[in-house]
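Missing here: one protein chain of the complex. Every other protein chain is in place.
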Amino acid sequence: MSDKILQISNPVLSISNLSIAYGKDKYAVKDVTADVKRNAITAIMGPSGCGKSTLLRAINRMHELYPNIHTQGEIKLNGESIYGISTTKLRRKIGMVFQRPNPFPTMSIYENVIAGYNLNGSKLKKSEKDEIVESSLTDVGLLDEVKDSLNKKGNFLSGGQQQRLCVARALAFKPDVILMDEPTSALDPLSTAKIEDLLVELKEHYTIILVTHNMSQAARISDNAMFMYLGELVEYDKTKVMFTNPKDSRTEGYLTGKFG
Amino acid sequence: MASEKIIKNLLKASSVIILLIFAGMAYSMIRGAIPAFKEFGLFGFIFSTDWNPTEGKESYGALPFIAGTVITSLLALIICFPLAFSTSLFIAEYFRKTKIATILSTLVDLLAGVPSIVYGLWGFYTIRPLIAELGYSGQGYGIFTSGLILAIMIIPYATSISNEIISMVPNELKEAAYSLGATRMEVIFSVILPNARSGLVAGYILALGRALGETMAVTMLIGNANIIPTGLFSPGNTMASVIANQFGEADGLKLSSLIAIGLLLFAVTAIVNSIGKIIIRKYA
Partner (left out) sequence: MEREAIIGEKDHSNWRELKNRLFFGTVVVLAGITISPILLIVYKLLAKGLKQINFDFFLKVAPDTLQAMTAVRNGEIIPGGIANGITGTILMVVVASLIAIPVSIVIGIFLYENQGKKYANLIRSLTDILQGVPSVVLGLIAYIWIVQGVTKGFSALAGSVALAIMMLPLIIRSTEETMKMIPISIKEAGAALGVPYHKIILKVMIPSGFSGLMTGILLSISRVLGETAPLMLTTLGSTTINFNITKPTSAVPLQIWEFYNNPNMIDLVWSSSLFLMGFVLTLNIIAKRISMKYS
């Protein structure tokens, strides 16, 4: 393997030779092989249209929701193929947070946190639910802000609070991996800073994969970083190394703002 | 500018036509209905089940027709719902933006273009014999047959609104549910349905408004018996169809009674449609 790809021992995820095409031959992801480190933040960077979102969505098989998608290659979660279990089960092990905060507007804050369990039809005891809601909201630092309005709809929350609610919703399952698709791109700087702090705290217990178009964000909070260009994984290294000493000229060009 | 003022006033004056039509309709129908209301009393007319045109013993009441209208329309709505809702899910969710969805929605649109009398014919020659086969209602006329045809007739009205409402549910919400492990069906029932609810309700209310006033197809299938329906397969009559049926030979008190029924029908459809529009406007 080329020295441009970081090697990781005991990875939580290992992606091998993954290619994804829309239609017959429009490849969004080309032959990507990479392992993801446990309890760390891995950033995926690249100019728009480079395939970073598609790669992220392939990890919980969300990309399969859309027609005409062809996937080749393998992804293993803790050594087990993600294609060997149902998407239902997979997505409970791999949580996701989206670009724009998307709490369910018809549900209360409480119901939003527990939504995953309700959607999966599991009938929990009230005490179990309370415990999950409380600990999830505590984890994202939202409990104090909303504890008096748990049964209200979340539409009065600020964008940043809504996004933290969405993180809590994903945490409720205690997933192995949390995928984040530019989670701060719709937020103001203050809320962004709060989410970034949160992510750094969360990595103690979770593995986070973060797609971002914001290089300084990747530099601030990620441990490892991937750089994708035109569907290829160009370079994958420790973030510090990549930002100070990129091995590929395309990475260097991107990081120095020549394109993207 | 002078010309601008003239034009603006002209535009405004033209809008008065709508007011005049409404006022004229209300005036003419109330005036036409007064003899019947005077003879039988407003409530007496609405709640009487008599329909006796024999000279000297004339007596008219609207209750059988009100009952027939309400029952056939509600039945139509009940039959229409699973069909229209499934069609909307097919067009606006499962096969969204695909060719097959376009074909399906074109065919549904064509349903709206079929004249009422053609539905009546088809119902008479195709559906009615099938119902008769069931053996519940001799010749196959009645409430159920009419409700079934009405259901088909209102499907395009119900689907056109639900298609729009369902496709308006933000993709982000659906993805959020999928990312939590929900199946598509669970996404439909937990995300799409709650988010689209009031729009769907409005769509079915407007479809109900259509069913209430349908005339020809019902006239040809309901059996035209001036009684309160006694069961699902009982014959009956509706407000719209009794007007069409009995108008030819009507004068005097009978004509006035038919106009009174028309007035009631007008009021009911106006109320139902207004409720539907208000919900849509609030929602949009």
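By written order: A and B. Residues from 1 in each chain.
We adopt the following convention: a residue touches a chain if its C-beta (ideal position, glycine included) is under 8 Å from a C-beta of that chain, and two chains touch if they have at least 3 such contacts.
It should be emphasised that the depicted structure is a prediction, and the values quoted were computed from it without experimental measurement.
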Which of B:Ile34, B:Ile78 or B:Val118 contacts the chain that the document leaves out: B:Val118
Listed residues B:Ser48, B:Ser198 or B:Asn273, member touching the removed chain: B:Asn273
Chain A, residues in touch with the chain not shown (by the definition above): 86, 88-89, 92-93, 117, 120-124, 128, 132, 172-174
Sites on chain B contacted by the missing partner chain, in the whole complex: 1, 3-4, 6-8, 10-12, 14-15, 17-19, 21-22, 24-25, 28-29, 32, 82-84, 86-87, 89-91, 94, 104, 107-111, 113-122, 124-126, 152, 155, 159, 183-186, 188, 206, 209-210, 212-216, 220, 240, 243-244, 247-248, 258-259, 262, 265-266, 269-270, 272-274, 277
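We take it that only the chains that are shown with their structure count from here on.
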Chain centre separation in whole Å, for chain B relative to chain A (CA means): 50
Touching residues on chain A, where the partner in the complex is chain B: 60, 62, 65, 67, 87-92, 95-96, 98, 100, 102-107, 115-116, 118-121, 166, 169-170, 173
Contact set on chain B toward chain A in their complex: 98, 170, 172-173, 175-183, 186-187, 190-191, 194-195
